[in-house]
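Comments concern the structure below.
For this view, one protein chain was removed and the others were kept in their places.
Then we have subunit A:
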Amino acid sequence: MSQGQGRRLVPSYLAPGGSSAPTRNSLQALTVLIATGLPAKSHHTPAQQRLLDLIARGALTVAESAGYLRLPMGVCKMLASQLVDDGCLMARTPLSGIPDGIRTPGAGRPPMSLLERVRDGLLTAL
């Protein structure tokens, strides 16, 4: 999987369990996932329960969740879409990062000063 860590032991196909193909393809990398408060059910795999635990501590995008769980993004989308189907998660369309035509009106670009502060912060961190 990752370099220097040796060969992967736990393959990604364990994450969604043996269930069939997901029902939606609408989730994107920047879709925000929000917990509905419904607990995990017994048929949910450990990976799904971990995702739910993660989101219960605060809303996260699909990409961020994938990063925290160290899963490929596609796998995380699959997990999230099942949880959305089961009513454990809500998915909110991202404000940016989608084609301009369907971008939510009013979602302006961040001000230049904020971007500069972020850049400076990143440079100091390096």
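In the analysis below, contacts are C-beta pairs under 8 Å (C-beta built on N, C-alpha and C of every residue); 3 or more make two chains touch, one makes a residue touch a chain; residues count from 1.
In the analysis below, contacts and distances are computed from a predicted model.
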Among "Ferredoxin", "Translesion error-prone DNA polymerase V subunit UmuC", "Cytochrome (Ubi)quinol oxidase subunit III" or "histidine kinase", UniProt-listed name of the chain not shown: "histidine kinase"
Hidden-chain contact residue, picked from the options A:Ala15, A:Ala35, A:Leu60 or A:Cys88: A:Ala15
On subunit A, residues whose C-beta touches the chain left out of the figure: 1, 5-15, 17-18, 21-22, 25, 45-47, 49-51, 69-75, 77-78, 81
